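Sharing a structure here in structure tokens format.
Apart from one protein chain that is not included, each protein chain of the complex appears where it belongs.
In order of appearance the chains are A, B and C, and numbering begins at 1 in each one.
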Amino acid sequence: MVKEIERELPVVHMCTIVPISQTVGANRIIPTIAIPHPLGDPSKTPEEEKALRRKLVERALKALQTEITEQTVFTE
Amino acid sequence: MAFRVVHYINQFYAGIGGEEKADYMPEIREGVVGPGMAFKGAFKGGAEIVATVICGDSYFASNMDEATAKILDMIREYKPDAFIAGPAFNAGRYGTACGAMCAAVSKEFNIPVISGMYPENPGVEMYKKYAWIIETPDSAAGMRKAVPAMAKLALKLLKGEAIGKPSDEGYIERGIRKNMFYEKLAAERCVDMFVAKLKGEAFETEYKMPVFDRVDPQPAVKDMKHAVIALVTSGGICPKGNPDHIEASSASKFGEYDITGVNDLTSETHCTAHGGYDATYADQNADRVLPVDVMRDLEREGVIGKLHNKFYATVGNGTSVANAKKFGAEIVKRLVADGVTAVILTST
Amino acid sequence: MKLELHRLSIKSLKFGDNTGFKDGTLTVNKAELLEMISEDPLLGKNIDVDIAMPGEKTRIIPVKDVIEPRWKIEGSGQVFPGMVSDVETVGEGKTLVLSGCAVLTAGKIVRFQEGIIDMSGPGADYTPYSKTCNVVLVLEPSDPNMDKHDYEKACRIAGLKAAAYLAKSCAEADSESEIETYEYADIKTGMNSLPELPKVGYLYMLQTQGLLHDTYLYGVDVKRILPTIISPLEVMDGAIVSGNCVSACDKNSTYSHQNNPVIADMLKRHGKDFNFVACIVTNENVTLADKRRSSSYATKLAHMLGLDGIVITEEGFGNPDADLIMNCWKAERYGIKTALLTDEYAGQDGASQSLADSCPEGNACVTAGNANEVIHLPAMEKVIGYAEEANVIAGGWNGSLSEDGSITVELQAITGSTSELGYTKLGAYTL
Partner (left out) sequence: MYKLITNNPELHHDVKNSELIEGSALDVLIHVRSLVHLGSHLLTHPLCGNLRPNHQPFRSILIDEKNGLADLDSLSLIEEAVRIYQSCMIITPEELDSSTRNDYAYIDSELMRESLGQYGMMKDANINAAPLLLLKKEVLN
């Protein structure tokens, strides 16, 4: 799916298992927290959890604004 | 006695009309209609089309379950030995209908089912496992080539003859493994292949492992402050109750959901349809999979221009590559049409 | 190392007063053979010996192992070292082989193991052991509640003892045998010879998952070894013995180890297409740590030997696919080219994915066919063993055995039908 989108629009893939993302052909990749809650962490307070989610989404926006030529994993 | 064949065609090939007649309800007529004449010649008396089903493409597409059931009932009394649908060439909805009917007939009556399509017809990816699909040119101009090939394969199947490799018989590879005795021991074949690989010579593996292709990255987003960002997920997030009935695995569809005015996904409003992971966390708070809350904040703060007012969701679990591709292509078409700048795709 | 195989060609079998070979016939003193087998207190009183010849309308079910009778008439050690003889290294000297003959062990161990051998009809085409003159041991435990490990061991040893006994009893006929000579240089010499040819090896994967899934090397349970190097000639003397039973189609019988066709073909092509340097034996364990360790160690051995390529054969399905794939990509990352030999479990309709694991490096893969394909085996005039086991055997189901005595099963149930040592001509293609 990610490849088909990338043919037309820039896309950032947020997913927990980076190698799978690499295998399916994503180019901009953000590693996330856990499979059942990629953008959350139920062990944290709702405020902390949202802050964590925001950090990851900001990282995704930064990835979209970064020129790349090959598969890149953005960890900060 | 000649084998009994039922033929399926759409409203166009039945001479009823084009797009304006595409909602034509299914009917069955005794004997040959339209391209059935060509089959009659190609069968050379070995088989006979005893009845022809006609159904409008739109009607079939929008009433698939009902149409399928109805047509199966119509076919039953003709006691067919085989079922032929099309050829559909590159007509997408016709191909899908042919494929769906072949799959249903094969399942219900356990008889050979044959169609003909252009390789890029979406019906091919969806139904090649369930039907013998002869590869045809992309338009009806290829009828003269398609019919004899379909008829030949049908006769072979009816007589219970062994079917050769796709390239020998002209059908599209179905992905079904079939045993055969080779000339050499498997051990010798393996050492042969080993030597070819060592020497850098050409060889053909007996079992293809999955491989993956790549797409070049798109250029970066220059002006995030005015960008329209869309959210897409394979994590199955949908309005509570899963109104589109997206399957928990092997999804056959995706959902498009409006989030105009939605600032936060809650357990009251959204859940996951995904059956491939423990849904507890996503059901409690779907923002954990699809970050609508954060995106709204960023929109309000002017970090991004706008959050696109629709999100797209499907279930990645067990979904065929063909379907995933199809969903991706369809979603991006809609996103481009809506003026979206870039996409955040989340997966579980 | 030099090994001569002295082949006595067995054309027929009969029972008689003296076990021995004359004019192509192997005579078996049934009482003597039975007495020797019965020495084992673990085996019961109702054990029997029967004969099954190619072309006969005979079915043998359930078959545990197949063993080729061999006996060393010269050289160190004795056949099946660590099993029915001392642990001394084998693989050189002279070994008498009763070619065209096999010992079959039959009998229930647990309910759903073991396979079918039909001596004629459609089923016979799928198993190499329909073409051998078979001496069948029908075994039972002395105590029905016996520990299954003990009983499996008793059956295993009984077969090996019988095989050694039959060949030993023909030693006097050695002058009538045809001699095949195999030579295998030490690694240093091997490495230095044939500098223009690529150096290659054989990575020999053995099933080692526990009861009914074990294989023995010089009597050592292979799940306890680190991958190690063995000469192909040792294998011919029975250094590797099968102790596993499940999925008859793709367990490697002791017979197929003794006659490993990959080794045979690689020896044949040694000096022409490549320089065959060594076999590496590795296991297929249950824990992931073991899998990682063994695959890393086995491929490291290949790398240390400076090999340019290896042929890898698997044993079994599912879990061992993970070992196969790890061995494949780890070798390829060392720059060692691989060819794989496996079989497929693509479902009865052939539409499922054939292997439980895959990697893009596995681009040269030969398969011995889809084990799930269904076959109908017509009734036979004679059944040695227990026909009703067809209903519980792996590859059969409740109802596999019809009232008329015919059997409908997956190929899985036929001994050796999708041999992953490549001992059949079966394969598959994509429709």
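The rule we apply is simple: a contact is a pair of C-beta atoms (placed from the backbone, for glycine too) under 8 Å apart; a residue touches a chain by one contact, two chains touch by 3 or more.
Since this is a predicted model, take the numbers as computed values, not measurements.
Visitor: What shown chains does the left-out chain touch?
Guide: When the full complex is considered, the omitted chain touches A, B, C.
Visitor: Hey, which of C:Val311, C:Val392, C:Ile414 or C:Ala428 is the one touching the hidden chain?
Guide: C:Val392
Visitor: For the chain left out of this view, which of C:His6, C:Lys199 or C:Lys223 touches it?
Guide: C:Lys223
Visitor: For a quick check of understanding: of C:His6, C:Arg70, C:Lys94 or C:Lys161, which residue touches the chain that isn't displayed?
Guide: C:Lys161
Visitor: Decide which residue listed in C:Met83, C:Leu203, C:Met266 or C:Ala298 touches the omitted chain of the complex.
Guide: C:Met83
Visitor: Against the chain that's been left off, what residues of chain C make contact? List them.
Guide: Against the left-out chain, chain C lists 36, 39, 78, 82-86, 110-112, 148-149, 153, 157, 161, 164-165, 168, 207, 209-213, 216, 219-221, 223, 244, 246-247, 251, 286-289, 291, 316-320, 322, 345, 347, 352-353, 356-357, 372, 392, 394, 397, 412.
Visitor: Which parts of chain B are in contact with the chain that was left out?
Guide: Touch set of chain B with respect to the missing chain: 249, 276-278, 318.
Visitor: Where does chain A touch the missing chain, residue by residue?
Guide: Residues of chain A in touch with the missing chain: 16-17, 19-20, 31, 34-36.
Throughout what follows, only the chains that are shown with their structure count from here on.
Visitor: Hey, how far is the Cα centre of chain A from the one of chain C, in Å?
Guide: The answer is 50 Å.
Visitor: What's the distance between the Cα centroids of chain B and chain C, rounded to whole Å?
Guide: Distance between chain centres, rounded to whole Å: 44 Å.
Visitor: Provide the C-alpha centroid distance between chain A and chain B, rounded to the nearest whole angstrom.
Guide: 29
Visitor: Where in chain B do residues touch two or more of the other chains?
Guide: Answer for chain B, listing residues that touch two or more other chains: 212.
Visitor: Within the complex, which stretch of chain B touches chain A?
Guide: Residue positions touching the partner: 212-222, 224, 227, 229, 232, 234-235, 277-282, 284-285, 287-291, 293-295, 297-298, 303-304, 314, 316, 324-325, 327-329, 331-333, 335-336, 340-348.
Visitor: Within their complex, state which residues of chain B touch chain C.
Guide: By the definition above, chain B touches chain C via 129, 163, 165-166, 173-191, 193-199, 203, 205-212.
Visitor: For chain C, which residues are in contact with chain B within the complex?
Guide: Where chain C meets chain B, its residues are 125, 198, 200, 260-262, 264-266, 269, 273-274, 308-309, 311, 313, 337-342, 344, 346, 349-351, 354-355, 358-360, 362-370, 373, 411, 419, 421-431.
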